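With one protein chain held back, the other chains of the complex are shown just where they sit.
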Amino acid sequence: MIGTATVYGLCASGLVAIGLYGLVLHPTPLRKVIAFNLLGSGTFVLFGVAARRGGAAGFLADPVPQAMVITGIVVAFASTALAVALLLRLQETGASSIETTPPEQQDNGAS
Amino acid sequence: MTLLPDLALVLLILTAAVWTVAVRDRRDAVIGFIVVGLLLSLAWVRLNAVDVALTEAAIGGGATGLLLLRACARLVPRPAESVLPHPAMRILTVLLCSAIAAGLAAIVLMPVEPPATLAPEAAASMGELGLGNPITVVLLAYRALDTLLEKVVLVLALIGVWTLTPDQFWGGAPASLRAQQSSGALTLLAQVLPPVGVVIGVYLIWNGADHPGGTFQGGTVLAAMWLLVMMADLREPPEIRLHSLRLLVILGPVVFLVAGFAGFWIANGFLSYPPAFAKPIIVIVEAALALSIAVILGMLVAGPAARAPR
Amino acid sequence: MMPAGYATSEGGALLVIAVMLPIVGMIAIFALGLRRAERIAFIILPGGLLIALAIAAEVARTGAAVTYVLGGWQPPLGIALQADGLSATLMVLTALILCAVGLFARGTFSTPPDMSEARRPMVFWTLMLGLWSALNTVFLGQDLFNLFVALEFLTFSAVPLVCLDGRRETVQAALRYLLFALIGSVFYLLGAALLYGAYGTLDMAGLRLQAHYNPATSVALGLMIVGLMAKAALFPLHLWLPPAHAGAPAAASAVLSALVVKAPFFLILRLWFDVAPQPGNQLAAQMLAWLGIFSIVFCSIIALRQVRLKLMIAYSTVAQIGYLFLVFPLVMASDAPSAWQSIGWTGGVLQLVSHALAKASMFLAAGLIAEALGHDRIDNLNGAVTAVPISVAAFGLAGLSLMGLPPSGGFVAKLMLLTAATETANWWIVAAILVGGILAASYVFRVLGRAMAAPKIGFKTLAHIPLHRELAVLGLAISAVVLGFVPLQPFAFLGIGRVGLP
Partner (left out) sequence: MMDSGLLLVATLAFPLAMVVACLHPAFYARILTWLPLAAVPGLLAALFERGDSIVIAPAPLRLTLALDEVGAMLLGGASLLWGAAGFYASISMCGRPGAGRFAIWWLLTMTGSLGVFIVADMTSFYLVFSLASLAAYGLVSFEGTARAQRAGFVYMALALLGEALILLGFVMLVTAAPGGNPLIRDAVAMLPGSPLESPAVLLLIFGFGLKMGLVPLHVWMPLAHPVAPVPASAVLSGVIVKAGVIGLIRFLPLEVPSPDWGMALVGLGLLTAFYGVLVGLTQPHAKTILAYSTVSQMGVVAAIIGGGMTAGAPHTAALAAFYALHHLLVKGALFLGVGIAGATGRRHRVSFVLIPMALLSLSLAGLPFTSGALAKLATKPLFGDGVSALLASLSAAGSTMLMLHFLGRLQLLANDDHEGIPQRPLMLVWAVVAGASFIVPWALFANVSGYALADAIKPDALWAASWPILLGATLTLITTRFISRMPTVPEGDIIVVLDKLAPLVMRIGSGIDRTDEVLRRWPVASIGLLSLAIAFGAVLQFGR
């Protein structure tokens, strides 16, 4: 029997996969950051699923993982802010991607 | 109870997520992400997590969305979002991501019986503190260390963002948040909304002790109001060297630390509260934290200083 | 069912202070900052060192772990901090290195007289203190979510240090570092979610009692350990480390390379021995060791081929991290009564400690050499020995430890690992340790040979280096050498407070 929690658990798995895909393959930092946030959301939902399943003792859900999610969301926001500041600064310095080609190796070509 | 609405919501979330990743234009991607955030708030409600839903809406969707939109606006527009990786690599990535998702899904589909939970323990100890909202109790009592450290992380993130200030601008103000096409509506909104917003924010903080709501949500609403004012160009972002600003940033952590250390004398040690005063202490800490969060969030969105100090 | 294992012990409050003191300093600098950053830091540094020493003394005195239960809330609902022999050792190490680095940085990050506050000193000292608190939390934490927060704390302190000077390469390196570390964090957090779903606790002692082999545990540990590997920059996940560690200012590089990458390794160690179901999985341990072997051989060769000194040292870090991962099969296959009494365990910890000291010294020495010569191209280091003789000497002494030559901590560590590998007939590990030693010697001698060569015509020293900075570097190098005089036996201290293995 599939319950509400399970449905969202599958949703979380999906979000993780989608987020990871974007994080791995998107060439620009901003898109990576967005993908990271999707990935993070998926992870948080997984905690939410555990919480929902753990509802007991008069609580509709286990408050401990929910509190962890709140902490997690704030940390993720802080990461996003730092990453955004970095990528904006990176643009100011004239680069647009995080792939480096060391100057001394530039001639043998990054394919 | 039917699963249909849940399935529909999940489908929507996943569709929006795929669109967010797949769409070419980055502004569209940010919009997509905000949509995902809002849909996720609904999902959190369905997971019986109203507090998380509020936080997700306020920070996950709201503040993060704003941050990303602002980044979009400041990034130089580029015609193509750059070359796509080799198809083989894309297929490989899809396979690997699916494998990880499959692993997670498999575990989700095999729930343990009885469900693992700390709810009974959490409930058993709640009475000691006289607070009604278990999340607040977890955040500010049981796992107060996590919360404290996470506030410090926010301060660090702010320092990290400020690090990126060019040396000549150090101490100055961040770039103006003025919306690109400043409209009368926005100005009007910025004049009308803040008083209401501030009331809501304060209510959320105060209310958080017993009902859903709390520091972050309240703090975020306050931050949102401030940002609105700045975006409508009614106020410029403050200079980062300002003493008052610095003090507001650290107010929350300092009050929390003081409360924590006070525990050594008035209770059983660090971060423990005497039962009689637990609620007032927690509310004071929450209020201070909310204020700091509002300022930090606002300054994080505003970014590093971009003007020399006056 | 839940263990009532934690009880605040006598010196427990020290643990709280160890975590909070740097935070207090950090906040103080941020708020009062201005001209006082360095002065505040120099109050906190010796204080923190004393606390770390006191904790170690307390562990040694009682022969048991020092524990503090926060707010009196028993884990798994609440959070406990605990210092056993290993964590106490690492805390003292951290304090020592930070004090030396502080001494080294003294004066270099101070605020110019005409400014009320400058960016670099404020950022440098706050982040340094933040980093310290984060490291202490990692070493003391017993709750996997608390440790997640600590790891993030650490990342947030470390990343901005990388781009302190704001050049393009360093910003790029910082962003790479941040993003890759974030994947690592998310993997870790995913694992934590799965473990919570399966066991309803994230407390290590609780998990240890309950954990058994099932899909949730396997997937969770797989994600967590690999996520931590990404943060520890184990080959082939090292993409972020060389540019980040090479780009940071020398004082920051030293801390990043010596300490920051050790934190995730420490957590892998704990997950493997304190959380994973026992008896451990041999094949997985071999897998970890093989990654270590690749790290050692591959990255040592690349280090040998570097043109820039700091990049060379950074690659050397990746290689040296590899040695740490050899520990897993060696400890598991040992026939010592418990893992903590095996020579492999002691060797691994000693490798961690001696590498930290040696690498910190090496990065600082490289920083001084670069300051004196104005560049760090290895082929052009001629004359360094005349410009900064003490630094070159320190580089050489630290190099001894990296090469695994006596007398040095690195030698004893490698000898112990080699002995453990020989006893357990892990011949590939034996080969990797020996080859790694030869390669390390090659890259160290390559630098020394250059640095000691006669200066070229027209050579001039760009900057005069104050003596206290050079002495801080030399002090670290000498500590790495002095470690070579420890007995070649398992140390009982490293086993204090550890749960015995069956």
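To keep things simple, chains are lettered A, B and C as they appear, and every chain counts its residues starting from 1.
Please note the rule applied: contacts are C-beta pairs under 8 Å (C-beta built on N, C-alpha and C of every residue); 3 or more make two chains touch, one makes a residue touch a chain.
Predicted model only: the values in this text are computed from it and were never measured.
Although one chain is not drawn, the whole complex shows that of C:Gly25, C:Gly48, C:Pro121 or C:Gly227 it is C:Gly227 that touches it. Considering the full assembly, C:Pro215 is the residue among C:Pro215, C:Gly374 or C:Pro466 that touches the omitted chain. Annotation: of C:Ala60, C:Ala463 or C:Leu488, C:Leu488 touches the absent chain (contact as defined above). Touching residues on chain A toward the chain that is not drawn are 20, 23-25, 98-100, 105, 108, 110. Touching residues on chain B toward the chain that is not drawn are 85, 89, 92-93, 96-97, 99-100, 103. Residues 176, 180, 183-184, 187, 213, 215, 217-219, 221-223, 225-227, 229-230, 235-239, 242, 276, 281-284, 287, 291, 298, 301-302, 304-305, 385, 389, 405-407, 415, 418-419, 422-423, 430, 434-435, 437-438, 441-442, 445, 449, 452-454, 485, 487-489 are the ones on chain C that touch the missing chain.
FYI, only the chains that are shown with their structure count from here on.
Inter-chain spacing, taken between the CA centroids of chain B and chain C, is 31 Å. If you average the Cα atoms of chain A and of chain C, the two centres end up 26 Å apart. Note on chain placement: the centre of chain A and the centre of chain B lie 14 Å apart, centres being C-alpha means. Residue positions 77, 145, 149, 152, 156, 159-160, 163, 166, 171, 190, 194, 196-197, 200 of chain C each touch two or more of the other chains. For chain B, the set of residues that touch two or more other chains comprises 100, 104, 111, 115-118, 122, 142-143, 146, 150, 153, 156-157, 160, 164.
Those residues of chain C whose C-beta lies close enough to touch chain B in the complex are 2, 8, 13, 16, 20, 23-24, 26-27, 30-31, 33, 68, 70-73, 76-79, 116-120, 122-123, 126-127, 130, 133, 137, 145-146, 149-150, 152-153, 156-157, 159-160, 163-164, 166, 171, 190, 194, 196-201, 215-216, 219, 223.
On chain A, the positions that touch chain B within their shared complex are 2-22, 24-28, 30-31, 33-35, 37-38, 41, 44-46, 48-64, 66-71, 73-82, 84-89, 91, 96-97. Residues 16, 20, 23, 29, 32-33, 36, 39-40, 43, 46-47, 49-50, 53-54, 62, 64-65, 68, 71-72, 75, 78-79, 82-83, 86-87, 89-90, 93-95, 98, 100, 104 of chain A touch chain C in their complex.
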